[in-house]
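A single structure is presented below for examination.
Of the protein chains in this complex, all but one are displayed in their positions.
Chains: A, B and C, in written order; residue numbering restarts at 1 for each.
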Amino acid sequence: MLEVQDLKVSYGRLEAVKGISFTINQGECIGLIGPNGAGKTTTLNAIAGVLKRSGGSIAFEGEKLPNQAPEATVRRGISLVPEGRRVFQGLTVEQNLRLGASIRSDKEIDSDIEAMKKRFPALEKYATTRAGSLSGGEQQMIALARALMARPRLLLLDEPSLGLAPLIVDQVFELVDQLRSEGITILLVEQNGLRTLELADRSYVLQGGRIAMSATGAEDFAEVEKAYFGAEDSNAVAKETAND
Amino acid sequence: MTDVIQAVVDALSLASLYALLALPVALIYGIMGLINFAQGELTMIAAYGLFLFAAVTLPLAVFMALVLVVVAALAMERVAFRPVRNSSEETLLVTSFAVSFLLQNLALIIFGSRPKSISTPSSLSQSFDVGGIFIDAVAILTVVLAVVCIGGLVLFMNRSRFGISMRAAAEDFTMARLVGIRANAVISATFAIAGALAGVAAFVLVVQSGSAFATMGLTPVIIAFVATMMGGLGSLRGALLGAAILGVITVGFDQILSEELRPARDAFVYGAVLLVLLVRPSGLIPSNRERV
Amino acid sequence: MSYLRHRVLALETPILLSLILLLVTFVAPSAGLSIENRAIVMLINVALVVGLYSFAGLSGVLTFGHMSFMGIGAYAGALVTIPVVAKGSLLPDLPGFLANAEVSLPIAILIGGGLAALFAAIISLPIARLPGLALSLAMFAVLIICYQVEANWDSLTRGRQALLGVPTNTTIWVALATAIGAMFVVFAYQQSRFGLRLRAAREDEYSAAATGVNIVRERRISLVISGALIGVVGVVYAQYLGVFTPNDFYLDLTFMTIAMLVIGGTRSLTGAVIGPMLVAVLTYTLQQGETVTGPGLQQVGLAIVMVLVLVFRPSGLTNGKELKLSTVVTRFRQGRADRNGRSSETDKAMTAVE
Partner (left out) sequence: MKARKFKYLVIGVLAVMVGALSACANDENGGGGDDGPIVVGFATAQSGAFAAYDEPAVESAKLKIDQINKAGGIDGRKIEVVESDTRTDIDGARVAADEVIEKGADFMMVTCDFDYSTPSIVEAQANGIVAMSPCAGSTKFRTDIIPPNGFSMGTGIPSEAASLAEFGDQKLKAKSAYILLDPTIDYDKQSAEAFKQTWEAQGGTIAGEDTFQQDTQSVSPQISRIRELSEQPDVIYIASYPPGGVRMIRSIRSSGIDAPILADANFDGTYWLGSVPGLSDFYHSAWASLNGDDPDPQVNKMIKELTKQHGRPDTSIGSMGGYSVIEALEDAYKEAGTTKDTDLIAALETFDKKKLTIGPTTFDDTYHITLDRPVRIMEVQNGKEKFLQMWTPENVPTLDEG
């Protein structure tokens, strides 16, 4: 479904992603893990079209994706839930959801919004509240729901559990599992390595802008940890292990 | 007592005009981080539009001026600002200086440096005596137009799908693109609105002064810039508040300063602006906008 | 010997730029008075934009108010140099110590620069605390206030009337010395630990603060240095014009100097020098073209070139780089190596290092 080939991304003269390739099949959930600065978010942003790729190609459902055109990428069926959620703080929850459907003009938008409210009860309760005044977990729900409003076939999730209480983190991972079972293909970027390994069909460990290894389940965790320790940024590794 | 009421009436009308000038500057800054100094030249273009078509009939002139200025605003965005859209704020700002300088000098070549007279219906330049308070028709016109424009804009930004998209883009441009809002459409629409508002402001200025001239945009854009910054850059409510305060202190100082000090009125007005800034460095109503 | 060589190399950029200006100074007078005067104005603009750069470029905060320092320098310098006799009739209400003052240009430069620096120090107390855009606007308010004071304080400045009788001491060599002096001062500041801290804060305010940089203090220092320099330029410019009004240090000059800096590139001293030079050359060239097209070409052409530069090189012509002979020589060798068919791998490496 998604084919990433020799992807390269640079910030000025600094090359953050140095040529990575991987493939995602329909219905899979793929994890991207690795220490800070490994290039995970950069990869995701390049796929979503936020960042300009300096080399390589990305094909979705057999067609090459345009470079640096997020509004076109989302129309192809790829939605990104970015790091930090980035809900539209000044707008109401319902307006946020409706904006998620910006690419649609069909009649089912209203019913989809109702469905989202059912799925995330908090959204029902706060539908007319300014999104910025809600808690981090609730904002994460808004961000997810907003992305789903576009009816994506591929969902890109960037650190959905970051900064959330453990209980909420559980909910988030549960939700990701649910979405996969509904047939949405998912690419998940996480620092929470173990849980990602457990959840994902397959995971890639990124390090220094390259794929260091691929893993298929929790049983590979020891090896993954080893790959982590190869990281230049030892602080990140220490933090990572502490988290896990 | 009538003095005070008269001053309030004057301040209200000036604040309304300032609001009309400040809104488009705040709107464009909110969307793309550009402090558009060439907004003043949009006002100038609209005023010359009124001049060119005023001989026919006024409604037609207003319509044609609006069309002209909206087209000019869209062209300005397309030709000058789109190529530098992702540059730093200072590059954007200086680009707008250059555009402003260019348009001013083109106008000087085309129309010369003498002001052009525009006749407007005498009903618009009447004055009413309401119990000792003098109210100019143009003051009423200014307030009404400001209320209609602000009200319309608020409705548009809160109710219409496109308006909400614009607010989203103003808050987080990249995220807005990620949900599929087309960047070009939003920015073009913003410039179109800014152009239309410049047209309205130009109409008020022309009714006030009866003339159009090449440098007429400079003072309005400086006022807009100061009001917007004082209110909190990028925040529409802030811009309106900033405009109101600037209008009030301008009329206020005109009233209280002695005749010897009055020529230096602006020194006092900007002293007050400086004080506001020192107390509220992020403006009166800071925007929650993040530049990415 | 090698120590000396090291010092010279460290000052390579200002030395090279000075040589360029020196060349202009040598050649210009032979081309006639009008060219010489244009060259003087260009050199003064170089000094002015370098002064502007020492705040706006190094701190990354665009300022709309620095021309107020120029006005202060110009008026202070003029008031202490206009002959006492002339002052008696021009400015009869001048306080005694000013009415009787008549000093030489170097002293006037010290007074003008010192006064502007003092003013900068005073306003920096509150203003340096403001964040970026608020600081820009606060400086703009300062400019308007200074302008209004100059335009209305009749007994001191003659108000909006021109201040006349200023001795025209500014020769092309004085202008050159001002420009070169400004360049060396600013370069030394830029390379000093104060300059480095300010630049660090420009790149990343939070990390700089985290490593102990006191941004407010660094901005204060920068304001005083730029204020002093621009004050000096004000004295020199007034002594070139001989006649000036408050308008000469107001909006037109503010916009023009910012444009020169941005065209050259706000992130390098070289940019602050190249910008005014390019604008001067362009202005002259376009004016020659006006004999064919009629008046107005210069202004319109300059504006179009400005837009083009910003579109194609948004970070200015220099794009943050400094002029260095070592780079030029390496590139030259490089070019020969390329022509000899060798790979340009080193070229890439060089680029990455810069």
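We take it that a residue touches a chain if its C-beta (ideal position, glycine included) is under 8 Å from a C-beta of that chain, and two chains touch if they have at least 3 such contacts.
For clarity, every value in this text was computed on a predicted model and none was experimentally measured.
The chain not shown here makes contact, within the complete complex, with B, C. From the set B:71, B:140, B:218 or B:278, the residue in touch with the chain omitted from the display is B:218, counting the whole complex. Listed here are the subunit C residues that touch the chain not shown: 20, 23-24, 27-28, 30-35, 37-38, 41, 89-92, 151-152, 158-162, 164-165, 168, 240-245, 248, 274, 277-278, 281, 284-285, 287, 290, 295-296, 298-299, 317-319, 321, 323, 327-328, 331, 335, 347, 350-351, 354. Against the chain not displayed here, subunit B makes contact via residues 3, 6-7, 9-10, 13-14, 17-18, 105, 108, 112-119, 122, 125-127, 129, 134, 136-139, 205, 208-211, 213, 215-216, 218-220, 223, 250-251, 254-255, 259, 262-263, 265-266.
The rule is simple: only the chains that are shown with their structure count from here on.
The chain pair sharing the most C-beta contacts is B-C.
Among the remaining chains, A is positioned farthest from subunit B, on the basis of C-alpha centroids.
Chain centres here are Cα averages; for subunit B and subunit C they lie 32 Å apart. Separating the centre of subunit A from that of subunit B, both taken as means of CA atoms, is a distance of 42 Å. Between the CA-based centres of subunit A and subunit C the separation comes to 49 Å, rounded to the whole angstrom. Subunit B makes touch with subunit C in their complex at residues 80, 83-84, 87-91, 93-95, 97-99, 101-102, 105-106, 108-109, 218, 225-226, 229-230, 233, 263-267, 270-271, 273-274, 277-278, 281-283. Subunit B makes touch with subunit A in their complex at residues 161, 164-165, 167-168, 171-172, 174-183, 288. Residue ranges of subunit A in contact with subunit B, taken from their complex: 48, 50, 70-71, 74-75, 79-80, 82, 86, 88-91, 95, 98-100, 102-103, 132, 146-147, 150.
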